[in-house]
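For this view, one protein chain was removed and the others were kept in their places.
This part shows chain A:
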Amino acid sequence: MQPFSLSSLIPLLTFLVSFVAASSAAPAADYHEQLNLKPLPQNSLLASFNFRSNTSLPEFEAHNFRFFPRSLGQILQHAGTRELHLRFSLGRWDAETWGARPWDGTKEGGTGVELWAWLEAESDEEADHKWLTLTNALSGLFCASLNFIDSTRTTRPVMSFRPEGDHPNTTMANMHLLHGVLPREVVCTENLTPFLKLLPCKGKAGVSSLLDGHKLFDASWQSMAIDVKPVCPAGEECVLQIEQTIDMVLDIERSKRPRDNPIPRPIPSHELKCNTTKPYHADDTCFPTDSLNAQEWTLNQIFGKSMLGKCPLTDPNVPPVCIQAPHTRDVFTSMDVQEVKEPGNENQRCYLLPSNEEEFHLALPFMPRDGDRPKTDADEFVQPATPLLYAERSLTGHGQEHGGVQAILTNPSPDAEVEFVYMESLPWFMRIYLHTLKARISHRTGSDAGQTLRDDDDVIKEIYYRPFLDRQRGTQLEIRMKIPPGSTVFMAYDFEKTILRYTEYPPDANRGFDVAAAVITILPSNSTGGRAARMSNLRTTGMLLNLPTPDFSMPYNVIIFTSTCIALAFGGLYNILVRRFVGRDEGPEVSLVKLQKRLQEAAQRVKERVQERLGVAGKGAKKVEGKTD
């Protein structure tokens, strides 16, 4: 017995020693990663990955990189960037169904790529120069067309963004905020690979091992975010923090499709869920039910990969995986996994993983909706919180010349008003008429509930407008608004479409031009405590603007057409000036008349010869006849 226990003790001891060494060399707070899973209504699942690493500022200045990626760090130093925010987004967040956004919307961007940064510079020109350096370098690092963020796509927001980091007051005075969007950029796998390369565990261990381009970019909505900011915790040394976040809403049925056979197939008719209350329901007709299948999935199924243990650089006391589901929801995990429940939060369960590198499994089994103990939707998922504001934006009008934009902003709260800044950065070829900007309001509650829309100048509190300059910069429009409880504001303005130059059209000009999403920053309200204590964000969808498109063979047509005109005018003029006019019978024979004469002569000769032949033949025939007679 004795030797056995000793031998089993030795590896444990070495393990402990190495563990102590590891934790002494790497302070626990240097790297953090977590995956938050949150089942949503209608068979969706929100997965939020969060990775955070710190480096002390002296280490950063000395170019010693450990958890902070060297490639990004060098770019930041070279471009004098004090704070950086980079977003890659795809899809639309369905606020009606999914409720409030993750991270209060602060870690998402508009469709495409969005970048904003605070640069330290003495003057605006220097800031522009550094911005150019930054966009070009990031474009190479993330394989995105960020270098196309030129002056026409760059704005300097005034009311919308605030620095998130702790900056000393001395640098704060010289910091310039620049913001650029590429709404047309298609986010794809080539952007995920460099994103994963920045992580210390590189997708080889820990929650990042679940990330896979096929599933991520197949999601209904996804947003990748990189935030770099200095953080000064009270009483501690300042650190530079890089936070990488990936949020995605997976359609469970869709992501469960096997990877080698991803083509969707029609469901067999006996598996269709039909609404039997419809009068036309029969064997061959089916109206699909609203309530879809109960959720049933495992981590491997929906991500297509399994999670390879945990990243050993993290604090062993911080659980890497959490799930937000009602406590009545059954959740199964692999062995040796310790479940942790936060005391205040009923609906959250977290899982502490053992230190070995075994795969972590998590399964949410099927919960029958009938039988002895029928389960309901309330057991499947936590009812999503209502967002502070609903926003949608669309193009109105028709024709090739004029158009309009309408934004519908709804405050769903029954008792709290909401104050926010609505920011549009529009391309220069959308010439907006600011005087047509109008806000109309409709109340859902109160004395005038349900009445028709009426104009309301009280809604708009403040406007910051920086007009466009042709081919130099776009329109920047920031509007601070306040919407009373339970009301909807319809904000609209008109614009005129520009005809671009021939070379300014993209290759597929008839597709239209993407207009960046409007950024809505909900300001923290101090009156109604609790809900909106922090700044939160919201973005509308992008728009596709159709501009009058020319015929692209135009230059050649123009060349031919003008040449013809000149030739006609010149030839006529020249001939009149130079020719001598004489009577018809006086001039030399015109070559055309000569030709005609010659042709007629030739025709005559041919005719004669034919006639001659015919004549000879006719006589011969008569002779033959005469003989037979």
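The working rule: contacts are C-beta pairs under 8 Å (C-beta built on N, C-alpha and C of every residue); 3 or more make two chains touch, one makes a residue touch a chain; residues count from 1.
By definition in this document, contacts and distances are computed from a predicted model.
Chosen from "DNA-directed RNA polymerase", "Cell cycle control protein", "Trafficking protein particle complex subunit 6B" or "Phosphatidylinositol-glycan biosynthesis class S protein", the protein name that UniProt gives for the omitted chain reads "Phosphatidylinositol-glycan biosynthesis class S protein". When the omitted chain is restored, the residue from A:A137, A:L409 or A:L545 that touches it is A:A137.
In the full complex, chain A contacts the hidden chain through residues 18, 21-22, 25-26, 62-67, 69-71, 74-75, 78, 137, 140-141, 197, 200-202, 204-205, 311-313, 556, 559-560, 563-564, 566-568, 570-571, 574-575, 577-578, 580, 582-587, 589, 593, 596-597, 600-601, 604, 607-608, 611-612, 615-616, 618-619.
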